[in-house]
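Taken from a larger complex, these chains appear in their original positions, while the remainder are omitted.
Lettered A, B and C in written order, each chain numbered from 1.
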Amino acid sequence: MDIGLPDRKDREAILKVHFVKKPLAKGVDLDSLAAKSAGSSGADLANIANESAIIAARNSHTEITQSDVTEAFERVAIGPERKSKVMTEGDKRVTAYHEAGHALVGHVLPDSDPVHKVTIIPRGGTGGVTWFIPPEDRVFVSLVQFKDMLARGLGGRIAEEIILGPDKVTTGAGSDLPSAAGLARDMVVNQGMGSKKLRNQVFHVDEGMMIERLVHEREYSDETAKAIDDEVESLITEAASRARDVIKANMHYLEVLKDKLLEKETVDAEEVKQLLSGAQMPKAAALY
Amino acid sequence: MDIGLPDRKDREAILKVHFVKKPLAKGVDLDSLAAKSAGSSGADLANIANESAIIAARNSHTEITQSDVTEAFERVAIGPERKSKVMTEGDKRVTAYHEAGHALVGHVLPDSDPVHKVTIIPRGGTGGVTWFIPPEDRVFVSLVQFKDMLARGLGGRIAEEIILGPDKVTTGAGSDLPSAAGLARDMVVNQGMGSKKLRNQVFHVDEGMMIERLVHEREYSDETAKAIDDEVESLITEAASRARDVIKANMHYLEVLKDKLLEKETVDAEEVKQLLSGAQMPKAAALY
Amino acid sequence: MDIGLPDRKDREAILKVHFVKKPLAKGVDLDSLAAKSAGSSGADLANIANESAIIAARNSHTEITQSDVTEAFERVAIGPERKSKVMTEGDKRVTAYHEAGHALVGHVLPDSDPVHKVTIIPRGGTGGVTWFIPPEDRVFVSLVQFKDMLARGLGGRIAEEIILGPDKVTTGAGSDLPSAAGLARDMVVNQGMGSKKLRNQVFHVDEGMMIERLVHEREYSDETAKAIDDEVESLITEAASRARDVIKANMHYLEVLKDKLLEKETVDAEEVKQLLSGAQMPKAAALY
């Protein structure tokens, strides 16, 4: 298991090094930045420090403030906001339902990380973002956590399906679906998390562990490839179905969050928790 | 979703920059150019400005006129007109029916963009052109919009089939068919818009989103490839059938537009709307 | 549709440019050369002009004559005559039947271009040539025209089959068959001219027309490949059968043309028309 990325302690130390010659306002909380930047590399952290200084300068701050640091972190993680981006009212509405779908499913499912922020302001190359951050530095991911990730990843498309109808779904899920496909394939091919026959088997052989000599021809048969495809398809279908069950059981909350997004464009963790506090997980979405 | 191309506001700003040192006639409307050039890159826009100056010079205009700008835009988007191009009467007639087919199907179907212009003057590498421009800067494309694009794209070949008979269809659809094939395949493979099992699944995995390590062998099975082929074939067959239904129900309008094309060679948006104003969508062409 | 090659007017203009400094005999008809050189590129035309001068010099002409120009055109289009080439009597007879087969089938079928010339003098890398030239600058080719091209292309091999018997057919069809195979495959794969399911579908996707992102894995399934193979096979089988029907119904004319070829080695358009003027298309060779 690759645990080579810096952990929370490492990240705090690295951030301190990079901010050492920068005029940091009093009270800026590098530790909480370290906490929420799990998964960042050393280079990412250096980048955040530099962007903070640039943003502070642009804002005519003499010292780098907490909000400069936060903006810098989000720029590095997702790309800059594009507030000027013209979006039609129709596209905005689609985006609001789509992001609300991700957030609602992620909020309701028991093994998903909590929602950190939802926004319908385009950032970098995306129309909107729903952001999940794990509460602590996690080393292992379990099968049920993967399944909740899959379901929340499909939450946007499924919200469109329910609101617009199945024939009106859009290209708005254009990057969610490849992510879900990649995750599902990873579970089956690399994590031995397929069902029955494929369980505990992986298809990415560690050649260096072979005794005596390497396998010359690594390629599995077309029938095995089909078995893998079937597992992936079944994971995606199950995830879509769980997302559908969650949203249908909580239509009121989908509307509430959508409305808030159209009103405020960005909704943070606290407010999401509050708005969706009555949402319930339907039995149908439980893993048996 | 890639929304990296300049949007309408961006395009207007970019055009203004490129025209700043060019003698633009009073009243030339860069904003409407910005509106209709959705999908153009910054380089395309610079190109339009330069071509405008060249065309004005060729026309001995001391200032760049609205028509110079329009001609420049069309040259950049489709290629120069080839008025001198010798076409036999038979080929002209085939072209007129073919383009009228595209225009009629696009005009009638509810989720297609409106027709912008139809011409049987060869341009660049094509025998004729029917041009559709979306009314506003669209970020998302929906499944039904894709289906109407497919049907209007096949409208030319289907018009030939109906008028000439199935054994006399020509190579005139030589670029329409690869476009339709590409669009249908994109829907199935990248947009999760296949039917049943393939819905919400994509086959272009985002490897960067995988947890922990990359899938070594990305290739799906031959049976899955067949399922994709079947979906593509079914989308094409449905689109051809819808185009056929639309044209057969509106033969009078096909003839009217064909005649006008043979008479005037180019017909613009307004005139198309007027000529086809009585055309009706038959029930058979509706998506159920 | 690629209409990028120069058309008749273009060709005449290009020829005039290339002959401008060459001593052209009075009355040499560049316009008719332009007419019959459809499909030639600008470079081919320049080549013809240069070869004309060389051939005139070799023939000690002080001016370039019509026959010098004609010889130059044929050299460029097919390669130089090899009159000295030793061929056995048997091989000559096979060649005469073979070329007569091409000519007869092409002459009889209604949608074939007319025969321009037939020869059993080896040229470049071929044992004999039957040459078809379209009567005007054609932009579109129809399905029935393709089918007649296929049938006349197999006419040589089928004439051998009928005269020598199926077990004595020779390598004389060594370049006809790959041409026919290429044409049939093009119809199915690129022109959407397959039957039933494959009709209107092409298998050479225009990737630039795809919305948003490219298909990663373009390859269709083996079952689809088989469907394409079957269509190709059926086009070839139909074409062979039509060629067989035409020749069997006109055996007298095959013998007449063969005899004339053995006598004169080269027979031109006029004479072919006259010799075969009584040949009839049998019902069996009609397309339904």
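In the analysis below, a residue touches a chain if its C-beta (ideal position, glycine included) is under 8 Å from a C-beta of that chain, and two chains touch if they have at least 3 such contacts.
Since we're looking at a predicted model, the values are computed, not measured.
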Response to the item:
Copies of the one sequence in the complete structure-file complex, 3 being shown, number 6
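Simple rule for what comes next: only the chains that are shown with their structure count from here on.
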Discussion item. Regarding the subunit B and subunit C pair, does the interface count as same (over half of residue numbers shared) or different (under half shared)?
Written reply: different
Response to the item:
The C-alpha superposition of subunit A onto subunit C, two copies of one sequence, needs a rotation in degrees (nearest 5) of 120
Worksheet, complete the sentence: Between subunit B and subunit C, the Cα-mean centres are separated in Å by 35
Worksheet entry | Cα-centroid distance, subunit A relative to subunit C, in whole angstrom | 61
Worksheet, complete the sentence: By the touch definition above, subunit B meets two or more other chains at residues 1-2, 141, 190-191, 203-205, 219-220, 222-223
Fill in: subunit B residues touching subunit A - in the complex, by the definition given at the top
1-4, 7-9, 136-144, 147, 190-193, 197, 199-213, 215-217, 219-224, 287
Worksheet item: Can you list the residues on subunit A that touch subunit B in the complex?
Response: 1-2, 84-88, 91, 94, 122, 125-127, 141, 146, 154, 157, 164, 166-175, 177-183, 185-186, 189-191, 203-204, 218-220, 222-223, 225-226, 228-229, 232-233, 236-237, 240
